[in-house]
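For this view, one protein chain was removed and the others were kept in their places.
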Amino acid sequence: MQNRKVISPNSFRSQLLRLVHHGDRPWQGLIMLVSTLVIVLMAAIGWMLWTRSGDARTAFGWSFLLPTSHPNWDPVNSNFQAWPFIFGTLLTSLVAILFALPISLGIAIFLAELCPAWLRTPLTWLVELLAAIPSVVYGLWGIFVFLPLVVTPFGNFLANTLGQVPVIGTFFSGPIPASGSSRLAASLILTIMIIPTIAAVTRDVFLAIPNSQREASQALGATKWETIWQVLIPYGLSGILGAVILGLGRALGETMAVTMVIGNSIESTSSLLRPGYTMASVIANEFGEAVSKLHTEALVEIGLILFVTTLLLNILARFLVWRVARKTPQEARA
Amino acid sequence: MSTFTELIDRNRIGRARQRKSTNALMLSLTALLTALALVPLFWIIGYVVVRGGKSINLDFFIHLPRPMGMAGGGVLHAIEGTLVVTLLAAVFAIPPGVLAAFYAARFPNTPLGVALRFSTDVLSGVPSIVIGLFTYALMVKTMGHYSGLAGGVALAFLMLPTIIRTTEEMLKLVPSTLREASLGLGAPEWKTSLSVLFPAAANGIITGFLLALARAAGETAPLLLTTLGNERFDLAQIITGGVQAHQSVFQIIGRIINQPLDSLPLTLWKYAQQPYPERIDQSWAVALVLMLLVLTINITARAWIQVRTRRMKG
Partner (left out) sequence: MKMEIAESVFLMAAAVESPAKMIVRDLAVFYGKFRALNGVNLSIPTRMITAIIGPSGCGKSTLLRSFNRMNDLTSNCRVEGEITMEGENLYAPGVDVVDIRRRVGMVFQRPNPFPKSIYDNVAYGPRLYGIHRRSDLDGIVERSLKSAALWDEIKDKLHQSGLSISGGQQQRLCIARALAVEPEVILMDEPASALDPISTLKIEELMQELKKDYTIVIVTHNMQQAARVSDFTAMMMIDDARAGRLIEYDATNIIFTRPKDKRTEDYVTGRFG
């Protein structure tokens, strides 16, 4: 029979114990507080962008955003219209997606379905390393290496071929500047930069598809490619779409590399081969020197557009990736 | 109605051959595309190493810039600036990030948890230039001047979602039996979190920190709007001068973070636009230094997780 020691409630030991246990409340309070601050941060960013663009929004209304053939970004006369930047951002991002999607899909298929096991980790890491290179380094390499060696010749080629075709020729009407600074340059560099994002998420989508699907297809006599194309890709389609949207979000917000190679000009053509301007670029270039309040506010309004767009895209992407996870067939019900 | 076998008997061999060749073609195509994507990687790294390597010398690392036309000069100010700003970012981002991650991992389904996850997702998608705008309004405008402090805060905002997400995932990977064992022994929640869960997930969490840090070190856009640039920044001088003037540690730190700052990415950007060939050469050298920094952190992070996982498997 053991002697049970009675601990006096006022002893040092029991006071310490009480403190340790009550430490739970402060702890929970602390992590709740910090979490709330994160939420507040997000809201604060949105709020700040909204309020600090107030004058510009009242001055220009919706026409700030709408397509126009008379680009008007005039700090001197305080007249601002954002369409050239919106167009430039959309064009470069969408072309980047156009190129990046098949390449990323190929990479994801290779890594998930074909790659021998020993090669998988190093290759995956190498692809991810593409995303680790800082944006300015991409820009530097772009200006001095990629543009003269690849973009300018490619641009000239496009001008001479697709540029002569009716209708789509407007997108390829040259000439491309000798430096290569153009929307095409920005699109191509963006392509390289978003491939790791799209490939990584798509690869995860493929890896999440249950093996029973592959077995079912191959047991019917399908080749590996037929299985990938006709079973796996349709199965993971919403996840792949989510990956693309995430990549698009990244492309929209990319600043430095784009600024360094796009030419930063508000020409009103829609050609890929001509210099352009994006939303992120104009903020980066002009904010430091904006003098008038309206100029600053117009730039903040552009920031607001960027914020809202990437917010919506992010929501859409997460929703789609979630849908694939939901589709995994449940246990066969009796 | 024909049977299946009847239907396929027409041109059976031909079709089989075609299916095979399509298969081989498409599968090789995926391998080709993977190789294609890696070409820019090696091209950029290779070029930066070769071209940047030509302009690097010891001067580069230990001197401040000299005006054009004078020999020597380096980017010490930028290196120090990057170190200061990244350190600040880590200090500001890691504690709140980890704390928020504890909440997210433990209470994912409460209203606060859902809102937290949503905010983290949104924040991770905000373009870095917009973060710069926000920090400008929050700090530069209110303080009245550009500063390394504002730059550190901006980078912290950028790092925060990544840290929250990776820490949360690592915490969730810790088997619940560990947590239950600790609580079952009478340890309170907070002690369980700090002494049991965190160490168990530490390897993955540290990898997450390092990767977020690598990203922050390479960012330019937010620094453009918050730190401006400062070619005269000399850490050694500030410290020694402060010590000689009997300033306290806090005062010295205050002086360091409260003035405009340059950084490697910012310097790269500025030099790349200047018309002097020497500056262009220097920008390649800066690119090399920056890339080495970023890649080293990246590789360390990966190696860390590999080594530690292997050690745990014994």
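As written, the chains take the letters A and B, and residue 1 is the first residue of each chain.
One rule holds in what follows: a residue touches a chain if its C-beta (ideal position, glycine included) is under 8 Å from a C-beta of that chain, and two chains touch if they have at least 3 such contacts.
If you're wondering where the values come from, they're calculated on a predicted model, not measured in any experiment.
> Taking the full complex into account, find the residue in A:W141, A:F206 or A:Y235 that is in contact with the omitted chain.
Of all options in A:W141, A:F206 or A:Y235, contact with the hidden chain holds for A:Y235.
> Of B:R19, B:R255 or B:R302, which residue touches the hidden chain?
Once the missing chain is taken into account, the touching residue is B:R19.
> With respect to the chain omitted from the figure, which of A:T89, A:T202, A:T223 or A:T296 is a touching residue?
A:T223
> Would you write out the residues of chain A that touch the absent chain, in ascending order?
116-117, 210, 212-223, 226, 230-231, 234-235, 327, 329, 331-334
> Just the residue numbers, please: which parts of chain B touch the chain that's not shown?
Counting over the whole complex, chain B touches the hidden chain at residues 1-5, 7-8, 11, 15-16, 19-20.
The rule we apply is simple: only the chains that are shown with their structure count from here on.
> What part of chain B is in contact with chain A in the complex they form?
19-20, 22-23, 26-27, 29-34, 36-38, 40-41, 43-45, 47-48, 96, 99-100, 102-104, 106, 112-113, 115-116, 119-131, 133-134, 136-138, 157, 160, 164, 188-191, 193, 214-215, 217-221, 224-225, 228, 265, 268-269, 272, 280, 283-284, 287, 290-291, 294-295, 298, 302
> What residues on chain A touch chain B, complex-wise?
20-21, 23-24, 26-28, 30-32, 34-39, 41-45, 48-49, 52, 102-104, 106-107, 109-111, 114, 123, 125-127, 129-130, 132-141, 143-145, 192, 195, 199, 223-226, 228-229, 249, 252-256, 260, 280, 283-284, 287-288, 299-300, 303, 306-307, 310-311, 313-315, 318
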